[in-house]
Every structure is written in C-alpha cells, then in structure tokens.
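Apart from one protein chain that is not included, each protein chain of the complex appears where it belongs.
The block that comes next holds chain A.
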Amino acid sequence: MNRTRASGRTVGGLRTLSLQAPAVTLLLLWMIVPLGMTIWFSFQRYNLLMPEMTGFAGLENYEYLLTDPALWSAMGTTLLLVGWVLVITVVGGTLLAVLFQQDFAGRGIARVLAISPFFVMPTVSALVWKNMMMHPSNGVLAWLAQSLGLPALDWFSSLPLTSIIIIVSWQWLPFALLILLTAMQSLDEDQVEAARMDGAGPLAIFFFITLPHLKRAISVVIMIEMIFLLTIFAEIFVTTSGGPGLATTNLAYLIYIQALLDFDVGMASAGGVIAIILANIVAIFLVRMVAKNLED
C-alpha cells in the first residue's frame, strides 16, 4: 500500500512534469535566449558604427567597462537612487498608512487620491514634473519660491539626482501606501486596545504594535520596489538624459548609452551582464531576508 503510494508519487511527478513541460519550456526559452545572447555578445567585438571590427573579444569588453569610471559612478548612482527612494517610500508610506487608517470625513476619496500617482505612467509623470513642477520659469516650485522671495531653483541642473529621487518617490510612495494600508487593516483592534489598557500611548502603540505588525508587509514592499527601482530608466531619459555629466546615469541608463548612443552592442551586453550579476547578488540577500521574515 505504502510502496505503491510512494512510487505513485514519482510516476505522478513524471506525469505532471510532461504536462508542465510546455509552459516550463516556453518560460525557459523566454529567459535563456536573451540571456544567452547577451552573454555571447558581451564576449564579441560588436559595434554598429564599426561593422568591419568583429570576432571574439575575450574579456576585453569587461576589462574596458570595469576600468571605466562611468560604471562605478553609475553603480553609485543606482545605489543612491534605490536607497533613498526606498527610505522615503517606506517611511512615508508607513506614516501615511497610519494616517489613512484613521477615521475622517472623505477618507475613501483621500485614499484614492493618495494612491493615484501609481497609475500614471513613468514617462508622463516625469514630463509633468519636468515641465509643470520643477521647471525653473513655469514650474509650481519656482512660482512658490518666487512668491516667497527666493530665487527659483533649476532643479535638474543644480540638484539632478535629488530631482529624480523626488519624482520616483512620488510614483512609488502610493505603492508602499497601498500595501501597508492593506496590512494595517489586518491589525487586530483588540491588540491595540489591550496595549491601551497596558498604558501604551499613540507613540508606544506605533512602535510596539503597529510597526512589528507591518514588518512583513514592509519587507515585501522593499523587495518588490527594489526589483523595479534597479531598472529605473524612463524618468531619467525624459528629464535629465543621465546628466549633467554622469550625475544621473544609473546602470540601466549607462547600458542604454552604450548600446543605442555609442552603438557598442558588445560593451552594452557586458554592462548588462554586470547588471544581472548585481541584481542577483541583491536578490539573494533580499530573498533570504524576506523569506526569514515571512517564516516567523
């Protein structure tokens, strides 16, 4: 009885495997073909402007790239961008979630409005910020500064990375808010009341009850946001084009410069492989952290 059941499992495994195969194959090809091509190109001399230069390049592309100060600058920019946006969205999202959990008139509408930036596509929001908010002569921020008697700030030339961080945070804050607000709603009201009976004030309730309750949701927000923030492109493309200089060039944008402005496919592919490795290192740590968090 036991034996057939035990062997039945492997037979069942094979049987289900054959049924899963089409989907698995498709997804595998979907991933492996571009990855393989990228790795292949990264070892080739392949510049669209110099079609006569071909052939195996060995580690030349990597060598050139890793000694290029632009790469390290781009990595630093990427980390700064991801780090700051994460800090702003998680802290801001937590506070807003607490705020929007309170009962007040028009709460439903306020919640929808607060979440709506997430539905604006990145290019559009970047354009809105560039031309209507941060523009040195037409922008709302310039008008605000001038009405206070301050000189208008040319955001994208004097504080380029800060501007990008502001735009991206504005887009991702609603996402954090959405997830954290949902998590807030599952907080057991009895726990809060028990804490009140135990003598906890609003601050103590926040730090001892709310925050530990949100821990899981926060780690999910961090993980998902990080995946998307590592590849921020549209906001940079629309506003600063990676400049001034390399001030706002992150890895994704650097790869774009090499592939589509310098037409150096080989070099861009090498950059891509480095980005993949970087993303995987981050992912391994992150997935471990989140998995541990989800366990307890």
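Here is the rule we use: a residue touches a chain if its C-beta (ideal position, glycine included) is under 8 Å from a C-beta of that chain, and two chains touch if they have at least 3 such contacts; residues count from 1.
Quick note on the criterion: contacts and distances are computed from a predicted model.
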item: The complex's invisible chain, by UniProt name, from "aminomethyltransferase", "Multiple sugar transport system ATP-binding protein", "Multisubunit sodium/proton antiporter MrpA subunit" or "Succinate--CoA ligase [ADP-forming] subunit alpha"; value: "Multiple sugar transport system ATP-binding protein"
item: Residue touching the undisplayed chain, where the options are A:Leu99, A:Ala200, A:Ala234 or A:Leu278; value: A:Ala200
item: Full-complex contact with the absent chain, from A:Tyr64, A:Phe118, A:Phe208 or A:Phe263; value: A:Phe208
item: In chain A, positions touching the absent partner; value: 188, 190-191, 193-200, 204, 208-209, 212-213, 215, 296
